[in-house]
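With one protein chain withheld, the remaining protein chains of the complex are depicted in position.
Entry: chain A
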Amino acid sequence: MNQNEKFQLRTETQEGRCIVYLSGELDLDSASQLRAAMAPLMELTDRELILNLRDLKYIDSTGIGIFVSVLKARHAKNAPFEVEAIPPGIRKLFDMTGITTFLTKS
């Protein structure tokens, strides 16, 4: 069944890395939750910031917009940022909008 899944995020801090796991549906309603969680993490310039999208079921321009602002903020601070484990359906939207090259290393 294609049931909507509530957006959730979990942060895992390791030495030198901070990984944020996103799951469920990231839409306009859940966007503020992600923005609030990312704000303090964006300041941690001494470690790599990674968004893991393995369990993310939905995204639209709201979520992509947040990724763009995190990307720009990290770039301005010369701090590493990457998005990993992008599911095919979400990858398709990233490719369409042209954001893929900015978010991934290869």
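Keep in mind that, in the parts below, a residue touches a chain if its C-beta (ideal position, glycine included) is under 8 Å from a C-beta of that chain, and two chains touch if they have at least 3 such contacts; residues count from 1.
FYI, contacts and distances are computed from a predicted model.
**Student:** From the list "sn-glycerol-3-phosphate transport system permease protein UgpE", "Anti-sigma B factor RsbW", "Acyl-CoA dehydrogenase" or "NAD(P)/FAD-dependent oxidoreductase", give the UniProt name belonging to the chain omitted from this structure.
**Tutor:** UniProt protein name of the non-displayed chain: "Anti-sigma B factor RsbW".
**Student:** Looking at A:Arg10, A:His75 or A:Arg91, which makes contact with the chain not pictured?
**Tutor:** Result: among the candidates, A:His75 touches the missing chain.
**Student:** When the complex is taken as a whole, what residues of chain A touch the one chain not shown?
**Tutor:** Contacting residues on chain A, toward the hidden partner: 2-4, 25, 27-29, 58-62, 64-65, 68-69, 71-72, 75, 89, 93, 96-99, 102.
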